[in-house]
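What you see is the complex with one protein chain gone and the rest in place.
Let's look at chain A:
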C-alpha cells in the first residue's frame, strides 16, 4: 500500500478533535486570561469554576494547577443508568441510547415543555442555537433539572478515556467508571455489528441503519468496515438495480405520467 494511513480519520485524530470540548475546572492557581484561537479564556481565579477547552484543562491538571469537575454523565450512577437503558430496555434493543438533546429542539421525553436553552445572538443580531461542538455537553452543570436524563455526548469515549487517564483522582470511583465505559462500548459495538443484517436496504436505496447517538470514536472504528459492506452489496446488487430501473422506465413510458413513479425516479437521481 502506497499510503500508510488507512482511509478515514484515525483514532488519535478523533481524540484531537475531542480536545476542543469544554470542561469545567476549579483552578488552584491564578492565571490571566488567554486569547486563544478558539476564543478568549476567562482569567482563572482560584475558587471560581471556569470552562476551559479539554486540552488546556488536562495540561493544567497535569501541572497540578487545576482540578477538573467531571461532566454529569461521567458518574457511575449515570453510566449504569445508561447501560441499563442500553441493555435491558425493550425500546433500545436495536438502537442506541438517545444523545443529549440539542438546544431549541425538544426531545421526545420533554414533550410539550419549553426548551431550557435560550437562543444566542450573533454580533449582527441574528438568532442562532449553538450546535456541537460548541455545546457545553461535558461541563458540569450548575442547574441540574430533574428531567434531564443522563445521555452520552458525541465524544464520550474520548473524553471519558482522557479524563480517566489524566484526572482519575477527580472522578467518583474511577475503577467503576472504567468498567462501565468498557461495558457500554461492548454493548454498543455488538449492536452496530448486528446492524450489518439490515445494511442491504441501505445499499439498494430506501432503507438504512439508524446511527443516532453513536459517538465519534465508535463511528471511526466501524467506518471502514460498514462502508466496505455497503459498497460490496451495492456492487453485487448493481445488475438487479439496473433491471429494476429499466422496468420502471418502461412502465413509465407505457403507463404515462404517474405521481408515485415520478417520486421514485427522483430518489434514484441521488446515486
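Definition applied: contacts are C-beta pairs under 8 Å (C-beta built on N, C-alpha and C of every residue); 3 or more make two chains touch, one makes a residue touch a chain; residues count from 1.
Please note the rule applied: contacts and distances are computed from a predicted model.
> For the chain omitted from this view, which of "S1 motif domain-containing protein", "NADH dehydrogenase [ubiquinone] flavoprotein 2, mitochondrial", "DNA replication complex GINS protein PSF3" or "ACYPI007195 protein" is its UniProt protein name?
"DNA replication complex GINS protein PSF3"
> Among A:126, A:239 or A:254, which one is in touch with the chain left out?
A:239
> Looking at A:49, A:65, A:179 or A:223, which residue reaches the missing chain?
Checking each option in A:49, A:65, A:179 or A:223, the one touching the absent chain turns out to be A:223.
> I need the residue numbers on chain A that touch the omitted chain, in ascending order.
Counting over the whole complex, chain A touches the hidden chain at residues 6, 10-12, 15, 161, 165, 189, 193-194, 196-197, 199-200, 217, 220-225, 228-229, 232-233, 235-240, 243.
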